[in-house]
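What follows is a structure written as C-alpha cells; I'll ask about it next.
All protein chains but one are shown in place.
The chains carry the letters A, B and C, assigned in the order they are written, with residues numbered from 1 in each.
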Amino acid sequence: MTQTIPLNAAGDDTTTIETTYRDAMRTAIRQAMLDDERVFVMGEDVADYGGTYAVTKGLHEEFGRDRVRNTPLSESGFVGAGIGAALGGMRPIVEIMTVNFSLLALDQIVNTAATLRYMSGGQFGVPLVIRMTTGAGRQLAAQHSHSLEAWYAHVPGLRVVAPTTIDDARWMLPTALADPDPVIIFEHNALYAKRGVLDSGRGPVDIERAAIRRAGDDVTLVASAGMVDKAVAASDQLAELGISAEVIDLRSLRPLDASTVQTSVERTHHAVVIDEGWRTAGLSAELSASITERCFWTLDAPVRRVAAAEVPIPYASHLEQHAIPQTDDIVDATTRLLETGR
Amino acid sequence: MTQTIPLNAAGDDTTTIETTYRDAMRTAIRQAMLDDERVFVMGEDVADYGGTYAVTKGLHEEFGRDRVRNTPLSESGFVGAGIGAALGGMRPIVEIMTVNFSLLALDQIVNTAATLRYMSGGQFGVPLVIRMTTGAGRQLAAQHSHSLEAWYAHVPGLRVVAPTTIDDARWMLPTALADPDPVIIFEHNALYAKRGVLDSGRGPVDIERAAIRRAGDDVTLVASAGMVDKAVAASDQLAELGISAEVIDLRSLRPLDASTVQTSVERTHHAVVIDEGWRTAGLSAELSASITERCFWTLDAPVRRVAAAEVPIPYASHLEQHAIPQTDDIVDATTRLLETGR
Amino acid sequence: MNCFRLDGLDDATALELLGDMIRIRVFEERCAELYADAKIRGFLHLYIGEEAVAAGVMSALTPDDNVLATYREHGHALLRGVPAESIMAEMFGKATGCSGGRGGSMHLFDAERRFYGGNAIVGGHLPLAVGLALADKMVGRTGVTACFFGEGAMAEGEFHEALNMAALWNLPVLFCCENNRYAMGTSLESSESQVDLAIKAAAYSMPAWAVDGMDPLEVARAARHATGMITAGSGPVFVEFQTYRFRAHSMFDPDLYRSTEEVDQWKQRDPIPALAEWLVEHGRADDIEIAARWEAARSETDRAAAAAEAGPLEPLEGLTDHVTAPARTPDRIGAGR
Partner (left out) sequence: MNCFRLDGLDDATALELLGDMIRIRVFEERCAELYADAKIRGFLHLYIGEEAVAAGVMSALTPDDNVLATYREHGHALLRGVPAESIMAEMFGKATGCSGGRGGSMHLFDAERRFYGGNAIVGGHLPLAVGLALADKMVGRTGVTACFFGEGAMAEGEFHEALNMAALWNLPVLFCCENNRYAMGTSLESSESQVDLAIKAAAYSMPAWAVDGMDPLEVARAARHATGMITAGSGPVFVEFQTYRFRAHSMFDPDLYRSTEEVDQWKQRDPIPALAEWLVEHGRADDIEIAARWEAARSETDRAAAAAEAGPLEPLEGLTDHVTAPARTPDRIGAGR
C-alpha cells in the first residue's frame, strides 16, 4: 500500500526511513506541490487511477483535479500544453506513462521545449519536468518495452536524468523543478518497488554528476537506470572471482559526467559500458567513444559494450530476458575483457 | 529545369549522361512506377507543387493523382497509411518533406513499420520506402535543420541509406523497393543540385556496403550524406599537406558496413569520423565505438569525431556554418590526429 | 426486461451471436485464471462485457475484409477464426502461438485471416486501416477494412488524421468505436469536450451513428448496414458501440475510478444471459442448444489451454529471426525491364 513519508525540511537533522522508490518519488512530488503553487502534475490517468505505476496515487485528493490533472490520450497535445504552461509561469510535471508513448510527443520535446530558449535568443525558457517510465523486462512486447534514453541524450537543450536510488528518487525532483530548462526524468519500471533507506532530510541533490555505487580497482562498469543494480550484482559475482569492479551510476544522461568516468577508468584501465537500449548508436556507443577519447592511452583493452540485442523486444519471457542485458552478461563481458587485457 | 533522363534497361550497354542528383532520383521513381503498378508516391505536395525539392515534379501528370498522391498535413497519418498500403500489397514511396517533420511520424515508423514483422512472428512485412531530406546549411534555423540519421540507425527492423552520388540517387531506389522491409532514404538537401555523370545502364546497386570514394594510406575519413563531399574536399587539402586520406562513404547507415571501415583502418591506423548530426550519442559515437572495438590494437591514436556543435541550429549564416562540420574542421581534426599518433 | 428484436436477422443468426459471445466469455475467463497461475504474463486486457460488439460486427464481415483491433482483441481474433489454440499459445509465449510467442496477448496476428493485430499504441492502427483500404481501392479489390478502437483513442491526433484521410479519399473503412466509457481510469467526460462521438466523426463528412453495444442483434444490423453502404461506395462509416467492460482495464488495474454500483448496473445488461433468456422465452432456441454452446466453448478453451501448455518454446537462437525478412525478394522494381 501507499506509504506516506513524513515531509522533512531540508537541513533538519538527517532522518532515515525505509521506503520504496515509488513512495519516495510521490513524496518528492507532494513536497514540491506544497512548497510552490506553480507546481502541478499533468498526464494520462494521474488522478483517479493513481498513475499507471501508482506514483501519483492519492495526490488528486490532496491537491484537487486542477493540480493533478488527468489529460485526454493526446501525448503531443498535453506535452505541448505542459511546455506552454511552463512558458506561462507554471512549473509543470508532465507524466508520460512510458517512454514508448513519448514517440508521439517528440516533436514537441525536440522542436519546441529544447529549442525555444535558443531560437528566442534567450528570452523564453521552458522550466518543465517530464517524467516517464522506461525499460523492458515485464513481457510487454515490442511496442511497450523501449529504452530510448539515448535519443533524449542526443538533444541539446534538454537535461536527462535517471534516478536509481531511493534518495535520488526523492531528491532529484526538486533540483529538476528548479532548473530553468526542460528536464526529462527516466524511471525504470523495475525500480518502483525497490525498497531501501531514504535520507529524508538530505535536501536537493545535483543532477549532473555520476555516482560511484561500488568502489573497485580492476575494471569500471558504467551503467544507468535499470542496469545499475545489475551491474552492482555483477560486481558481487566478480568479487567472488577475485575481480574488483567499480560501478558507476551515471545519474545524468545529458550532460554525461565524463570526468567521473574518466577518473575511474584511468585507474582501472578497463571499462565495460552497459545499457538496456539497443547497441547501435545507443548510449553504450557514446560511453565507449567518450571513454576511448579520454583514456585511450591508459586503456589495456577496448571498451566493451553490453547492450540489448538488436531486436524488437519479444513477449516470451525467455526471449525477452535473452534480449536485454543480464547480470551474467555483465560478468561474462567483464571476465572476457580482463582476459583480453592480459 | 527538369531534365528527363532516358530510361535504360539494366544490362544494356552502359550509357552515361550528365545530370543532377535530383533528376536521377526522379528517374528512379519514374522507372519504378513504369515497371510496377504497385509502386506509388505519397506525401505532402508531391503533385502540383512538384515536391518541396522538385524531385517528383511532373510525375502526377504522367501517372495521375492516385499514384502521385498529395496528402493532407498529417505526417503520422500518411506514414501510417503508407505502412498500411504496404501491408495491403502496394509498394509505396512515402515522401516526408524533411526529417524535421518525421518527428511527428516516429511512432508509426518505430512502433509499427519496424516491429510488425517481428511481432507477428514473420507473417507481415512492410515493404515501404520512406524518403526524406536531411541536413542543415540553408539558414532554416532550429526546427528545420535536423540531422537525425542516428536515431533511425538505432532501430532494428529498419534499413537506412543515404545516397550521395548520382549513381546511388538513381540506383539505390529499385533495391530499396525490392526490399521486403521498410527502408528509409535520407537525401541531404545540399545534394539535389549536384551535377555529375550517371551510369544509366548500371542497374540496381546493393544498399548495404560502404564505398571508398578516395583511396589513401595515412588515415581513414568516414562520412555519410552531406559530409562525404566535404570529406573528399578535405582529402584534397590533406594531399597538399602530404597526407593521404582514404574517404569512405557509408551509403548504408543501418546496417553499418563495419568491415569495410575496419579493413581501411587496419591499414591506415587512424580514423576520423564525420557526421552532421550532434555528437553525443550520434552516428559519430557509433562509428568511433565500433572502429575502436575492431581496430583497438592497430589504432595509433583514438578515433576523432567531427560532429555538429551541441546547439539547436541557428539561423545566422556565420553561426550555422560554425555549428556544422566544415571541410576545414575535417582537415584540422585529421592533422591533429596524425600529430597525436606520432 | 430483455427486449431484443430479430428485425431482419433469423433465429440461427441470433443463436450464433450468442454462441460467439459465449466463446469469448469462456475463453477470457480462463485467461484470467491462467494469468493468476502466471501462465500468461505481461498486460492482459479482458473484453468481458463487451462481447456483443465483436460478435455483431464480425458476423457482418467476409473473409475478404481486413480486421484491425487493439490490445483488447482476444475476442476479435477468436471470432475471426484464429484458432483458440494458437491464441492461447501466443499468450503462453510459445512458438506455436499465432505470433510465434513474440507478440503476446496484445499482438495477435493472422495473415491468412487478414487479421492485422493486436495493436498496442492507442490510435496507432487507425492510419494502418486507412492504408489497407487505400491499397484495396487502388488495386480494385472489394472488401471492407474494419478497424476497432476504444473511445479513448478518439482524443489522439491519429484518429483525426486517419478519419480525414479516409473520408477525403472515400476509402472503404468501417470505424468501429468501442465506447466502454473509460480509457483506463479516465472517463469519457473527462477526456472529450464533445461526448456524442458520432458528432465528432460526422465532422469529417462521413456517416456516423451510435448503437447499443450491449445488444448483439443491434450491433449486427448496424454492421451489416454499414458494410452494405461501404461496399456500395459510400466511403468510410463510423459507428459508436456503447458498451462497458465488466473487468478492470488490465490485470494491473486496481479499478479505483468507478463505483461498484455503476459496474453492477451495467452487469445487469450482460448480453449473454439476456439473449439466452430471450431466445428461450420466445421459443427461438432451447436450453439444450444453449448449453451445448457453453460446452463447446469450454472444450475449445480446454483444448487451447492444454495445447498451449504442451507447445514448445522458441529456441533462444530464434531471438533474431523475423527482425527483417530472411532474404530479399528477387524483384527488380525500377531497374527497367
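Everything that follows uses one rule, which is that a residue touches a chain if its C-beta (ideal position, glycine included) is under 8 Å from a C-beta of that chain, and two chains touch if they have at least 3 such contacts.
Small disclaimer: the values here were computed from a predicted structure and weren't measured.
Engineer: Counting contacts across the entire complex, name the shown chains the missing chain touches.
Structural biologist: Every shown chain touched by the left-out chain: A, B, C.
Engineer: Which candidate, C:90, C:158, C:240 or C:253, sits in contact with the chain we can't see?
Structural biologist: Going through C:90, C:158, C:240 or C:253 one by one, C:158 is the residue touching the chain not shown.
Engineer: Just one of A:74, A:100, A:220 or A:252 touches the chain that is missing; which is it?
Structural biologist: Spelled out, the listed residue whose C-beta touches the missing chain is A:74.
Engineer: Please identify which residue in B:17, B:34, B:212 or B:309 touches the non-displayed chain.
Structural biologist: Per the contact definition at the top, the residue touching the missing chain is B:309.
Engineer: Considering the entire assembly, which residues of subunit A contact the chain that has been omitted?
Structural biologist: 7-10, 12, 28-29, 31-33, 35-36, 38-40, 66-67, 71-72, 74, 76-92, 107-108, 111-112, 116-125, 156-157, 159, 173-174, 177-181, 203-204
Engineer: Considering the whole complex, not just the chains shown, which residues of subunit B touch the missing one?
Structural biologist: Residues of subunit B in contact with the hidden chain: 44-45, 47-50, 52, 70, 72-77, 100-101, 104, 138-144, 309-312, 314-319, 322-323.
Engineer: What does the interface between subunit C and the hidden chain look like in terms of residue numbers?
Structural biologist: On the subunit C side, contact with the omitted chain comes from 155-161, 163-164, 167-168, 190-194, 199-200, 202-206.
One rule holds in what follows: only the chains that are shown with their structure count from here on.
Engineer: What's the distance between the Cα centroids of subunit B and subunit C, rounded to whole Å?
Structural biologist: 40
Engineer: In whole angstrom, how far does the Cα centroid of subunit A sit from the Cα centroid of subunit C?
Structural biologist: Measuring from centre to centre gives 36 Å for this pair.
Engineer: If a residue has to touch 2 or more other chains to count, which residues of subunit B qualify?
Structural biologist: 76, 107, 111, 118-119, 156-157, in rising order.
Engineer: In subunit C, which residues are in touch with two or more of the other chains?
Structural biologist: 99, 101-103, 107, 119, 121, 124, 157, 323 - these are the residues of subunit C that touch more than one other chain.
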